[in-house]
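Here the complex is missing a single protein chain, while all its other protein chains stay put.
For reference, chains read A, B and C in written order, and residue numbers begin at 1 within each chain.
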Amino acid sequence: MDFFELTTDPIDITSVSRRVVPLECGATVTLDGYVRKFTKDRETLHLVYEAYEPMALKEGQKLIEQAKKDFEISHVAIVHRLGKLEIGETSIVISVAAPHRKAAFAACEWLIRELKRTVPIWKKEVFADGEVWVEGDAADIKTA
Amino acid sequence: MDFFELTTDPIDITSVSRRVVPLECGATVTLDGYVRKFTKDRETLHLVYEAYEPMALKEGQKLIEQAKKDFEISHVAIVHRLGKLEIGETSIVISVAAPHRKAAFAACEWLIRELKRTVPIWKKEVFADGEVWVEGDAADIKTA
Amino acid sequence: MKVNVLFFGATADLVGSRAFETSLPETSVAADVISLLRAKYPNLRDRKLLVAVNEQYVGENTRLSNGDQLAVFTPVSGG
Partner (left out) sequence: MKVNVLFFGATADLVGSRAFETSLPETSVAADVISLLRAKYPNLRDRKLLVAVNEQYVGENTRLSNGDQLAVFTPVSGG
């Protein structure tokens, strides 16, 4: 039921958050990340996301498995977009369904934080006056 | 831009979460509450929500104003459904858009907790073997 | 003075009606309406009740005025 997917197509939020709704659930918390036009006064033109796809899929699955062990949740759905994204387009949707909302909030927040640390995807920000690959915070990645 | 609405029609989640996307925002956190079929072993047939509508609209607006004072967020969208809801149907959507996700998570969690305490809406659970109006936790309501 | 009291949800079921109009002495406060309702509707006696006047939550000692629209209800349970 759970899924972690990569796509170059636009993401429909409801198709992620409501693809699976387990019968014991009453709440879904969804994080929807998208391209911000202004960061303070600096204007972004667009973003480009690139992944090491087979490893990203494995790391994504690991996150889902860990979240289901650590939180009282029933279902996790994650879709990350790759390629060029225009302003306002959705880069990621993480939906967590749970019997009760508190675990769903906690798990969703944990999943986005961990995803940004461990899943091999990189973001390039393209500004009017240049471009930069954003470097994440990779402290304490668990190694084999 | 912000809105608090009551409706007897089915709620489309994306139409709430993406009706307004401010240009300084990069994350929206959405709570989507819906009718749970099983609570432990007890089976729900359907729910009925009833509101004191004019007061609910005022209390909803107050919550939004307070959230915008207390959290670094840009936009709040809330739609609550009324009337009879079948299993799996959405009773509430709360979406909070913010420049950064942490404030959006915190505000969304605060909004649903406060809404359940202060906005005059009541839920009736209809089971196979009877029905009950659910009573909330109304501790410490601020009075005029 | 006259005030109108609205009921919803569980309260409407307990009372068996959705509204109630009553005359009150001029110096009445919200708590007086609660007492009157508990006397008239025994089903309400052991229930926690909240009061709104003109669509605002009020405390028990809030003075009422002629024509006020009250709502008396059990703790809310939306969401």
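Worth pointing out:
What we mean here is this: a contact is a pair of C-beta atoms (placed from the backbone, for glycine too) under 8 Å apart; a residue touches a chain by one contact, two chains touch by 3 or more.
Since this is a predicted model, take the numbers as computed values, not measurements.
Under the touch definition stated at the start, the shown chains contacted by the missing one in the entire complex are A. Residue in contact with the omitted chain (choice from A:Lys68, A:Lys84 or A:Arg117): A:Arg117.
Across the interface with the omitted chain, subunit A contributes residues 33, 49-52, 54-56, 58, 80, 91-92, 112, 115-124, 133-138, 141-144.
Here is the rule we use: only the chains that are shown with their structure count from here on.
Chain B has its Cα centroid nearest to the centroid of all protein Cα atoms in the structure. Centroids of subunit B and subunit C (each the mean of its C-alpha atoms) stand 25 Å apart. Subunit A and subunit C, compared by their mean Cα positions, are separated by 48 Å. Shown for subunit C are the residues in touch with two or more other chains, of which there are none.
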